[in-house]
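Following: one structure in structure tokens, then a few remarks.
Selected chains only, in their assembly positions.
For reference, chains read A, B and C in written order, and residue numbers begin at 1 within each chain.
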Amino acid sequence: MKSSVIVFPGSNCDRDIAVALEKLQFKNQMVWHKDTSLPKSDLIVIPGGFSFGDYLRSGAIAGKSLIIDEVIKAANSGCLILGICNGFQILTETGLLKGTLLRNKNLRFINRDVNIKVMNNKTKFSSKYELNQVLKINIAHNEGNYFTSNQHLEELKKDNLIAFKYCDEKGNTNEKSNPNGALENIAGIYNSKKNILGMMPHPERMIDDIISNTDGVNLFSSLLN
Amino acid sequence: MKFSVTVTLKKDVLDPQGKAVQNTLINLGMSDLKSIRQGKFFQIELNEKDSKKAEARIDEMCKKLLANLIIEDYKIDKL
Amino acid sequence: MKITKEIIESHGLKDEEYKNIQKLLKRNPNFLELGIFSAMWNEHCSYKSSRIHLKKLPTKGKQVIQGPGENAGVIDIGDNDAIVFKIESHNHPSYIEPYQGAATGVGGILRDVFTMGARPIALLNSIHFGSPSHPKTKSLLNGVVSGIGGYGNCIGIPTVAGETKFHETYNENILVNAMAVGHVKKNKIFYSKAKGVNKAVVYVGSKTGRDGIHGASMASAEFDDNSDEKKPTVQVGDPFTEKLLLEACLELMKDESIISIQDMGAAGLTSSSVEMASKGSLGIELELDKVPCREENMTPYEMMLSESQERMLIVLEDGKEEQAKKIFSKWDLDFVIIGKTTNSKNLTLKFKKQKIAEIPIDALASNAPIYDRKWIKKKLPQTNFKLKRLKKIKIEDALIKILSSPNHSNKSWVTNQYDQMVMCDTAQKSGSDAAIIRIHNKDKAIAVSVDSSANYCKSHPITGGKQIVCENWRNLISVGAKPIAITNCLNFGNPENKEIMGEFAECTEGMKEACEFLNYPVVSGNVSFYNGTNKKNIFPTPVIGGIGLINKLSKPLGHNLKKEGSYIIQIGKTFGHLGQSCFLKENYSITEGKPPEINLLNEKNNGKIVLDLINKDLVLSCHDISDGGLITCLSEMAMSTSLGVKIEKPKKLRDLSEYFFGEDQGRYVLEIEKQNIKKTEDLLRNNSIYFENIGITQKKYFEIVGEMKIDTNALFKINNQWYNNY
């Protein structure tokens, strides 16, 4: 399985995701944002960080970079795309995913482990998880407050496009278990063809028991199937 | 030629920042505050003499980068 | 411009200093030269009041690769791996503009570390605020914490540990100390010493603006009521550009292009160029027309004294320009040759084809003033209170008072605003005695902690100086790391005041004794004087940042209790010292008395044995006993787990407050699994270590038999509420 990680100036989880992919036996390549072609890949990852400082709006400037056109082309031809944190924000800026990520409700950066619930385990990204399985995954963001139109929200629900929701240890999704004010506790979504996943939590941080836990591993191993 | 651009969130988009500012101001005793919404402001200077062309240029900047038209509106003023 | 008395004074130069300048130059300086002298000769750059005292500190050791004198200290951790680290203050700028002040403090210390070729792997900070009820405290706290986070999070280096304290002594002068830690291959360390004549001097990074002009002098001047008006343009941090600068520098460092490299910190272009030349016994010539400027019409004076952030100066090997330039343009950064090294031993500045300044490098650096300022010794304070005369307080109530106080409250409100996990090598985050960072791709790790004890240092500086080194040492031991070396940030008041100078002299003396005895050398540091307002000086606040090594990291050892039914062992003897304790402060508002004594021999023996027990895998969890005493330590071990403890009262009859809240030093609490208890006790006995078996762990309840019993969850709630309600 071949993967590419897109690196923008200001990306800072690029090495972390590369380590995770290689640990799980992906053949990974790093791709610089000024490159105009993508190596042949089954999976493209847009990593976390502060691309272009996240100045203006998070992900906005990265969304205009040269390589993004290639990512859009690849996405349209069915390539798997994973955007984590800043990657998710960039995907919404490019229009590959709908909705937007607003400032956290408390207006502060939040870094901690949160629980999220697997809402759909029938996708290429999630088949190794159980439905409604509760994972403990680290979040680290300023703008993770997912917002979208009512119409799109209905679509997300109807077509089962919500990937993960913030919840408590028992899987309850309520205001208390919502760290950033996201609409309906949404932590990650798919596009309608389910080949694109954007998520705020960082699965690449959860692949090693010494550092954290291994709740992120199955996301990558699902992709290997 | 100088322009200002203000970018504001569309009416039906949640404005967490504005809301937090509003709460803080009310806590500071500004009970007469009815509402506050926050946006962005740009001061732009162009090397372009023709005001029509310049304005078109600014408009292009807004569409291409400065505003996210899905959630934001923008307004251009000549300074 | 004519140099008047007022101009000299406004540059913070004393009369005799100005005369000295005239003597060194054999003429009068011009305005630009005066500015350069003032920047180089102020306290911040010249260490003129502190140098003779700092000399006493032990700086060498088997594992020390580079001691003080470079951008940061470097220690050897084996296998060609080295750790580069330093701490620095950004107190005054943070008081004026907390967000930007703290942010640029982080940016500055990071540059010190990556100039040496190291990739930064961790950030720490020590922040001290005034009383929570002071009107400015809340916004300062907010601003500083989000500034530290804003910079570290964006650049992508985890902020893993620190301390957050409140005390009215900082009401008008907060402390913001930032520490950075980096990793480098031992054979790839870069230094600031220039070598060779006619080598290109290259400016890289952001453009120069009018930021913080005279920032370095500001950092060395007391605030007065007019300081609002003297404000220079505040430095604004740009972590994004720093990230580019970091990557570009590390990329350039992969081969042999760089002869010497130095970040532009305090006093910007002036101090960076002078330091490079001075270390290499060379001269340097700069053409200021070439300096990339952000604003129009910037004067040479402004260029030389600007403290714009995210800039570096490099002396480049011949023939490497093209290649180096390519790297910097890839990262969208300025790269301009602005001068060359010379053999004149002068700093020569040209502007518009004219020579506008020429100063012997030695006059700026090695001939900078050094003062042996008057200082007086502090007597050991007497303790006037009588515990027996104080109103009796229940142990439980006193504990709750401490746990709910601002200084002891759970800090997650702070630490949750920092990305602690980015880089995926943080094995132990904030919340324990020390954070643990794994060396990338290896199974060894370092432990890091910063510590200070202003109350102890105030009441008896020499004891306080020893104590902070020991506390820092203990914090590293508690997570199973062997302490290797420290950096320190010495935050003091006005050195022209002999009591303050005495505090400084004695604190450093205490630090020296402890460092020597524990074989714990000082490899880098920073001094910040003039902390205070209108003659009111802050408490002496030296901050110690320590690094320890864990040779093989399996599971990080924290202080959270692990297992029901294990034994709780206290190492070290409890005498019940309550002077300067937080028991007295929080419950009776008594802040008098002497600090607990330090017995360095016990300290060393106890630490060694604890480390030994940990290495033998006999310890489930471990916590050092510091302020708040035994019971506070135990409650911290229990909170945030579902376990509790069942502790017996001391066998010998003595005052329970002294026993549970005494702050005697050199003590630890260990959780030992039942099956290992005999082995552990034998080891302790064989090494003649004083210990007590004080109880066991149990489900849910924090209990002192016959005295108190409370749900640990309730304790956690009590500990967790202050920040959220503030």
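Points to keep in mind about this one:
In this section, contacts are C-beta pairs under 8 Å (C-beta built on N, C-alpha and C of every residue); 3 or more make two chains touch, one makes a residue touch a chain.
Please read these numbers as outputs of a predicted model, since none were measured by experiment.
The complete set of protein chains in this file's complex follows the formula A x1, B x2, C x1, whereas only one of each kind is placed.
Here is the rule we go by: only the chains that are shown with their structure count from here on.
One simple way to say how far apart two chains are is to compare their mean CA positions; for subunit A and subunit C this gives 36 Å. In this assembly, the C-alpha centroid of subunit A lies 29 Å from the C-alpha centroid of subunit B. Listing the residues of subunit A that touch subunit B in their complex gives 56-57, 60-61, 64, 93, 95, 98, 100, 102-107, 145, 147, 149, 181.
On subunit A, the positions that touch subunit C within their shared complex are 9-10, 12-13, 15-16, 19, 34, 48-50, 52-55, 108-112, 138, 140, 142, 202, 204-205, 208-212. Residues 146, 149-150, 153-156, 238-241, 243-244, 330-332, 412, 415-427, 438, 553-556 of subunit C are the ones that touch subunit A when the two sit in their complex.
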